[in-house]
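Left out: one protein chain. Kept in place: all the others.
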Amino acid sequence: MADPRFYSAKGPFSLQELAETAGVDIGGSADQDARFTDVQPLDAAGPDHVSFLDNKRYVEQFTQSRAGACLVHPDHAEKAPDGMALLLSDEPYRAYARVAAAFYPNAGVLTLPAGTPVIDDTATIDEGCYIAPGAVIGANAEIGPGCRIGPNSMIGPGVVMGRDCVIGPNVSIAYSLLGERVTVLAGAQIGQDGFGFSPGKKKHLKVTQLGRVIIGDDVDIGANTTIDRGSGPDTVIGAGTKIDNLVQIAHNVKLGRNCFVVSQVGISGSTEIGDFVVLGGQAGLAGHLVIGNGARIGAKSGVMGNIETGATVGGFPARPLKEWLRGIAVLRRLALKKVK
Amino acid sequence: MADPRFYSAKGPFSLQELAETAGVDIGGSADQDARFTDVQPLDAAGPDHVSFLDNKRYVEQFTQSRAGACLVHPDHAEKAPDGMALLLSDEPYRAYARVAAAFYPNAGVLTLPAGTPVIDDTATIDEGCYIAPGAVIGANAEIGPGCRIGPNSMIGPGVVMGRDCVIGPNVSIAYSLLGERVTVLAGAQIGQDGFGFSPGKKKHLKVTQLGRVIIGDDVDIGANTTIDRGSGPDTVIGAGTKIDNLVQIAHNVKLGRNCFVVSQVGISGSTEIGDFVVLGGQAGLAGHLVIGNGARIGAKSGVMGNIETGATVGGFPARPLKEWLRGIAVLRRLALKKVK
Partner (left out) sequence: MADPRFYSAKGPFSLQELAETAGVDIGGSADQDARFTDVQPLDAAGPDHVSFLDNKRYVEQFTQSRAGACLVHPDHAEKAPDGMALLLSDEPYRAYARVAAAFYPNAGVLTLPAGTPVIDDTATIDEGCYIAPGAVIGANAEIGPGCRIGPNSMIGPGVVMGRDCVIGPNVSIAYSLLGERVTVLAGAQIGQDGFGFSPGKKKHLKVTQLGRVIIGDDVDIGANTTIDRGSGPDTVIGAGTKIDNLVQIAHNVKLGRNCFVVSQVGISGSTEIGDFVVLGGQAGLAGHLVIGNGARIGAKSGVMGNIETGATVGGFPARPLKEWLRGIAVLRRLALKKVK
């Protein structure tokens, strides 16, 4: 059970309610009257709990689990232990995401003691918002209904935020327009000056940054991530894109829709990235590149040229995955030969 | 036009005023009475706007632009469309930096509602400073004239800051002496303990850190960057050096003047870096190294030894650029041979 100091579960839910929540069918030897109180992993679950099998590594655990109900792919249904109710899904982890959210709709939402946020008179705060102590909201900012602004965070003048955004502690957002249901975790800094200088032989000269950050609906932004505003054009994060912690997104970058950007990735200025692109952890991209839809950039790779739609690349400089792996194998063979 | 929710333009300016601001000559078919209201990129500019051509890629756009005036290198002057006033410069981007700053002198400077910063009685706040809500200023701190301290930022006891520094939100600065016109973007943390431990077989022992951070005039420091104070010697950032976001600078590092340090670079303890050095994004430098003036360290390279004055290096371990590129070519050829 999730630690009650931090989490409180809704429910219990019947099997039918869980199936509806998850959008799945019921199978197995189901007791229609059973009620479930919590989610639990296969090895810890008991008769009151719902579990899930997603990774084939855990099939053995599944066959021995005491879970009262389990979200599972139909292919594995016949391996279920006696008495386990099955919730059959082609995507059991996705179904689990829905069930866990039903039990814990407020996980990750902190309520803090009352204090004095500082809100400009001209700012608009819609219904159902929560502004934590120490938050500062600038002139003409518009905070949509149901938003939560964390403690000691700044929402700069003129910023617009759609409904149900959740902004963590120690965040700053300036020069930005946010869609609906955007989540920004602790310490992310959004909208500050891009790294724009005219290099000089005696002294470098700062270039005034005049753009914005445009963030689509359902974007998640990780802790201590930085997103610079555009220099004139905007920096754009497409709807549904998920960005992990400590990521750097430079000015004028266009990130498409539904991308995954894993921790510590760096994207240089003006690079344009398509939809459903995956950037592995610590990957780095040079500036002014074009990355096609659905490309997959391996962790720690260094991308120095454009990447075609659907391509999978790795290494530094990044090249087609097979070629990179082949290069590693060749070098290893040469190295071992010399060692002997 | 820059979004009026965030930016308001000064002006309009005459061609003569713009030429003086930019320090350039007037050319082309100039209408001496024309007045200009804004800066705009070549493809968006109209008759009231000033644009610039810096990158050869955009020469075609230049020939078709409707911009009333354009900052351009004399070599491209003859390609200008009829009726465009020219502002001739050997460094058009540098000239643009000056013009954009004239139109938008306050871009990047946020004004927030009044609140209660917490300022120690013994701190000195000079004329014309703005201390945002939630800021905390420690004992005996000295804030020079015209400084701006962002919301929820801390200026620690004894910190000295020269005139016209701009400190963003969620910043902390401790044990530090700053020159004039230093900019620190959101979330940067400056002056905390360096990573100094005496390793033990049972337990590691912290080494008390007794130095400072010394920051020269005209230094820019990016968002969520960390600069540790010295262990006894100081950590030093030379005048005019520009540091991007999410950079790590360890204790006792000496960074020279007018360097560029691109995002996510890490510099290990006690490394000394000369003047006008460029460190590409995600590069990492081992500790106790000496990097000569004017060296260029490629993005993502891993520097494990000293680098000579003016050298250009890349790769991991970093070596002369040509050698690194040759190694890549050789390996690629071997790999492709095996694939076939």
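Note that the chains take the letters A and B in the order they are written out, and that residue 1 is the start of every chain.
What we mean here is this: contacts are C-beta pairs under 8 Å (C-beta built on N, C-alpha and C of every residue); 3 or more make two chains touch, one makes a residue touch a chain.
Given the structure is predicted, the values throughout are model-derived calculations rather than measurements.
*Asks:* So which of B:Ser89, B:Gln192 or B:Asn258 would be touching the chain we can't see?
*Replies:* Considering the complete complex, B:Gln192 is the one touching the chain left out.
*Asks:* For a quick check of understanding: of A:Ser14, A:Thr122 or A:Ser263, which residue touches the chain that isn't displayed?
*Replies:* Within the whole complex, the residue contacting the unshown chain is A:Ser263.
*Asks:* Where the complex has a chain not shown, which of B:Ile26, B:Ala77 or B:Val207 is the residue touching it?
*Replies:* Spelled out, the listed residue whose C-beta touches the missing chain is B:Val207.
*Asks:* For chain A, which residues lie in contact with the unshown chain of the complex?
*Replies:* Within chain A, the residues touching the omitted chain are 2-3, 5-7, 39-41, 91, 93-94, 96-98, 100-101, 103-104, 107-108, 110-115, 132-134, 150-152, 168-170, 183, 185-187, 218, 220, 222-224, 240, 242, 244-246, 258, 260, 262-264, 281-282, 299-300, 315-316, 328, 331-332, 334-336, 338-339.
*Asks:* Which parts of chain B are in contact with the chain that was left out?
*Replies:* 118-121, 134, 136-140, 152-154, 156-158, 160, 170-172, 174-175, 187, 189, 192-193, 195, 197-200, 202-212, 224, 226, 228, 232-233, 246, 248, 250, 264, 266, 268, 282, 284, 286, 302, 316-317, 319, 322-324, 326-327, 329-331
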